[in-house]
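Shown below is the structure under consideration.
FYI, not all chains are in this one, though none of them got moved.
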């Protein structure tokens, strides 16, 4: 068989953030971002699904060792984002609005460099159980 | 970066329905649709995931404002279907069997007209936690 | 050890219903029950948790065999309520408003007779993931 398999690992972090465009007035920011613009921040429990796609190894039956993948996510992503203020504590967002879309892209870029280029990578990020995003779109 | 992001919004409605093909005999309807053919109706809590795919705006970091998307779904879909009898109260099903497949197509057609044509749209509808559908198939 | 253990079995049914007090005017019914008063009915996926409390048997380690309990719930409760219109198809509600509270009491009364009186019984019924009831209250 030569078809590919996708494997998923789910991890968790919680963080504070606010949505704001510094090139806009306070009023415009409030009109666009509403309660998410609160200058004192609010926060979320983010649920992160990392999807890796490739052919299982004939030796192990694994596309990628999920224990390895879990440790990699924890060391490179969770350590950086968990219990943080995304706007103030995470350099990637010093100049980038921490929407769910942009957080997913930042996480993708961190992990893409660390995972074998023959394997495809996709990020799904739940900001709440009712709002979530996927990058890149499939 | 020029890759697309998908964003999802989850909403909820509950409704009664029955499955029936009026061109068939009672017996054939019962044989095909079983308990779902009960002439007095039964019902479900439907969980609706709406997926919109496009490029995030550089100004907002949003593919689409999820507050706007949530309000749009509530005004055009939930208002029409929630606490209703799909067969009797919803004109779209006067001549269309309200299977999960057909409900998803009806919801897609309602929302497709209201959302920027540059954005892709997909509907996932849970009829129960164990039975669900997606339209269009990806 | 002489302390008691509670065991739970979760089952599922879906049904149509409407809330209505026949001794009230149409207008008062609509004012009190709102959308739940729709004369054409609406419906739900009901999740049912049955809790049985007692001392585990030294022979089996079971308070009650959960396979037996599951079969009992299916034969006496699910068969009666699943894919039914509670108002029209279920005699217990011919004269009783099928609120979640009353459905839980009806289920309790059905099961109480069938389960050893030395075992305590409690019903939790989810009408939606956000609305649920418990009887008797603990």
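Chains: A, B and C, in written order; residue numbering restarts at 1 for each.
Throughout what follows, a contact is a pair of C-beta atoms (placed from the backbone, for glycine too) under 8 Å apart; a residue touches a chain by one contact, two chains touch by 3 or more.
Computed from a predicted structure; not experimentally measured.
K.L.:
Quick one: 3 copies here, how many in the whole complex?
P.N.:
Copies present in the complete complex number 6.
FYI, only the chains that are shown with their structure count from here on.
K.L.:
Is the way these chains touch best called a line, a ring, a star, complete, or other?
P.N.:
line
K.L.:
Could you classify the chain A-chain B contact as same or different, where same means more than half of all interface residue numbers appear on both copies?
P.N.:
Different: when the shared numbers are divided by all numbers used, the fraction is under half.
K.L.:
Averaging over Cα atoms per chain, report the distance between chain A and chain B in Å.
P.N.:
28
K.L.:
Compute the distance, rounded to whole Å, between the mean C-alpha positions of chain A and chain C.
P.N.:
41
K.L.:
By the touch rule stated above, which residues of chain C touch at least two different other chains?
P.N.:
Where chain C is concerned, no single residue meets two or more other chains.
K.L.:
With touch defined as at the start, can you tell me which chain B residues reach chain A in the complex?
P.N.:
Residues 1, 3-11, 53, 56, 59-63, 65-67, 120, 138 of chain B touch chain A in their complex.
K.L.:
Help me check something: in the complex, which residues belonging to chain A touch chain B?
P.N.:
Per the stated touch rule, the residues are 19, 21, 32-34, 96-102, 104-105, 129-138.
K.L.:
For the complex, give me every residue of chain B touching chain C.
P.N.:
12, 14-17, 35-36, 38, 40-45, 82-85, 88-89, 128-129
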